[in-house]
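Omission of a single protein chain aside, the complex is shown with its protein chains in their original locations.
Presenting chain A:
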Amino acid sequence: MSPQKRVKNSQTPKRTSQGSNSYQTNLLAWKLKEDLSNSKSISKHEQNNSVEDYEHADDEAEDALQVALRFFEKGPFKTSRSKDKTLEKHLKTVENVAWKNGLAPEEIDVLLNVALSGKFGSAVNSRILKCMIPATLISEDSVVKAVSWLCVGKCYSNTKVLFYRWLVAMFDFIDHKEKINLLYGFFFASLQDDGLCPYVCHFLYLLTKKENVKPFRVRKLLDLQAKMGRQPHLQALLSLYKFFVPTLISVSLPVKKKIYFKNSENLWKTALIAVRQRNQGPFPETLKLMLGPANVRPGKRKWNAHSLIPVLNSSSHRKEYGEKGMSLSDYLGSNRSFPVEQLRSFPQLLQNIHCLELPSQMGAVLNNSLLLHYINCVKDESILLRLYHWLSQILQEECIWYKVNNINKEEGFCSCETFLYKSLPLWDGFCCRSQFLQLVSWVPFSSFSEMKPVIFDHLAQLFFTSTIYFKCSVLESLKELLQNWLLWLSMDVHKKTVPDSPL
């Protein structure tokens, strides 16, 4: 094996694709043969190389990386001190490149195989896994190949743990996940292993799609739960299953808890930030299920103790009531409805506007500006009715000065307007002044004779006996009222004559 003349080429991929380059063919030969006798000449060759190209730093790094990769691929050899040093050197090379620029997909492919095949010791494998930071993407095939190594049984258990942690941390960078999803059963079976369980749960949490949730898997998870108790990672996976198929499973999570999984990203956190910054392109957001309510507010009633505005929950289960499992057409059809929890951006709303699943409690839209847009456009009576009922009841309950004791109350008005008419006579002018006057400015358009007894008489009473600040606030809100009316009138096709100014 004669030492080759080095071709000074800074572009690594080009070099490897050159047919005349015997490096590649030799690579294959080495992989198959694992010829130990070549090691000596190679190591000498590498040392020569590194001495030769000292001035070309970039090239050297690339070459050194390639060399290092080939070294690792070749496999381990008898330990001796000089070989240890070489090993150390190559590890350092790989680490430097990885932490500085990230590794290309092919390089990751090679290193994954090396790490999981068990050729080197567990310490080396750990170091390799810890520095496997992608430059751009990770190819799905490398992950599949790596997983196949797990079946061989040559992998150390802490390497396996590290591998799953790596998968979780790098999940967003894997380009496609269909093939990995096909291996769902394998990952699910790994839950048996107590040591791996938390990490596999976390990985499954990211990977699971609705099709993966099957009754036998639900039962298996429940058995695990019975065996291991209320582990947070199991709870998280079970609540994800519940989110997808609520007719199979029911779970109620404690409100306060927010963190379910140990943070696996620690090891690679800084590097991942750098990678994300490097690749400015949009990464598909993984489904971040809100396992707890967004706001934790103390409430008067036991029922809605944690949040006044209901948590957004799509009502996918309603269709499944009364059905004995999904029909074939549901599986094959592509008219899947889009659950509202996944709604993150306006373009997403526009794309899915025809198949949006509405939340089970309409009041939840108040926290979500995207859904508010949707409700504004859709002329669905039942949506508005649901919101109306919920809003009127909530306002009635939460309004501290509103008590219907007086029998001479006016009856039968609607939502905020209704609430305004009912509570204005009782208002003392101080409580929630700015909010209440805002309600006044939203009153819809009507004639003066209608408005006078309901709004203006009561406001006038308060007006004449109040401070200058209050008077100004009232005038401000009336001004806004006029503005709103003018806007509305200008949009309305049938123009009505403008009524007398209320002032």
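Just so we're on the same page, a residue touches a chain if its C-beta (ideal position, glycine included) is under 8 Å from a C-beta of that chain, and two chains touch if they have at least 3 such contacts; residues count from 1.
Note that in this section contacts and distances are computed from a predicted model.
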Worksheet item: According to its UniProt entry, is the unseen chain "Proteasome subunit beta", "Cytosolic Fe-S cluster assembly factor NUBP2", "Centromere protein L" or "DELLA protein"?
Response: "Centromere protein L"
Worksheet, complete the sentence: Only one of A:Phe186, A:Phe346, A:Phe430 or A:Trp488 touches the unshown chain, namely A:Trp488
Response to the item:
The one residue from A:Leu183, A:Leu349 or A:Leu366 touching the chain left out of view is A:Leu366
Worksheet entry | Identified contact with the non-displayed chain, of A:Leu221, A:Leu272 or A:Leu356 | A:Leu221
Worksheet, complete the sentence: Of A:Tyr199, A:Trp268 or A:Tyr421, the residue touching the omitted chain is A:Tyr421
Worksheet item: Which of these touches the unseen chain: A:Gln277, A:Ser382 or A:Thr465?
Response: A:Ser382
Worksheet item: For chain A, which residues lie in contact with the unshown chain of the complex?
Response: 218-219, 221-222, 225, 230, 234-235, 238-239, 241-242, 246-254, 302-304, 310, 313, 318, 321-322, 360-363, 365-366, 369, 372, 375-376, 379, 381-382, 384-394, 396-397, 404-405, 407-408, 410-418, 421, 435, 438-439, 442-446, 450, 453-454, 488, 491-494, 496
